[in-house]
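What follows is a structure written as structure tokens; I'll ask about it next.
Missing here is one protein chain; the remaining ones are kept as they sit in the complex.
Showing chain A:
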Amino acid sequence: MSHVSLKNLKKSYDGKTDVLAGINLEIEDGEFVVLVGPSGCGKSTLLRMLSGLEEISGGDLEIDHARVNELPPAQRGIAMVFQSYALYPHMNVYKNMAFGLKIQGAGKDEIDRRIRHAAGILKIDHLLTRLPRELSGGQRQRVAIGRAIVREPKLFLFDEPLSNLDAALRVQTRLEIAKLHRDLNATIVYVTHDQVEAMTLGDKIVVMHDGHIQQAGTPLELYQRPANLFVATFIGSPKMNLLEGVVTNASASGMTVTLAGGQVLSTEVDGTRAAAGDRVTVGIRAEHLWENQDGSERFAGTVNLVEHLGEANYLYVTLTTGHDVVVRGHGDREVGLGDAIRMSAPSAAFHVFDRDGVAFTRLKPGNLRSSKG
């Protein structure tokens, strides 16, 4: 059993400016937590503070309800997998995995048993006598994970483990990590800047920005109910379309917004906090803008650019109101540049954010029919 608790965790290098400003987070046993955010948001620093490689400037870090702020890495019961794998180059795979255990004073049979077990799980049995430089990137990654597994830690820490792999291998290894998590029932904290990795792997995603947690929740929560503009634009690809507007009518059951071009939108969000005349930002995802007239809110525009993905294409459209938006269209349909198209979206699909970027609660998130093209 392992439970990790971060209480008002702070990091500051010079004692004045906080790189991390009071992080609060609970990690339950067996949970897969993904820390995600743009470069420099403090996610790696936070991970290194969990591992003990980086000093904690303030607050409490508890593992299994015991404060571990001052414990060195080895005594925290953690194992870390690094982006660059960090395998010992002069030791073969077996020795790489055995090194830490030997230092801990584990018996020879015990070491051997654990390594065989881990190698079996990761399918690297046949590589045990090889040196790291004789392995491919994916194999090295497995060995690095194997080295973590043999330690049987309370907490696994992954620091962007897939960044050095090519695209195909990344998808495959991602699946394997997910499977590993299920098989070992391990508690994992995983750092990445890739929101797809975060969405596919995490039980809980923690979106970080500027040293603050922006939002923590399940992948679907973050997608459907982003707490603020940052999370809304960070999660989901392509980026959510944003339209500036002014509230004309707001109530608990909905909000009408007049966009900059004069178009009036009705949205299904809880507008009790808002009053007529407030400036707001309306968000709509590319996949919720349909190339038909099924939705209640309608738009028209011309296509500037088309990206073909095969199963879908992304149309970059300038609306008649002057806004630029991205629309996810049906992949089979041929769309030419300069074509005029008409789109619609249901009023439940809109996100609305106030002037500070804080979201109004959506009344009916999810269950939106996808585009029929």
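In the analysis below, a contact is a pair of C-beta atoms (placed from the backbone, for glycine too) under 8 Å apart; a residue touches a chain by one contact, two chains touch by 3 or more; residues count from 1.
By definition in this document, contacts and distances are computed from a predicted model.
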Name under which UniProt lists the unshown chain, selected from "Dihydroorotase", "Carbohydrate ABC transporter permease", "Pyruvate dehydrogenase E1 component subunit alpha" or "NADH-quinone oxidoreductase subunit H": "Carbohydrate ABC transporter permease"
Contacting the left-out chain in the complete assembly, out of A:A74, A:A252 or A:L337: A:A74
Where the missing chain touches chain A, by residue: 51-53, 72-75, 78-80, 82-90, 99-100, 103-104, 132-133, 140, 147, 151
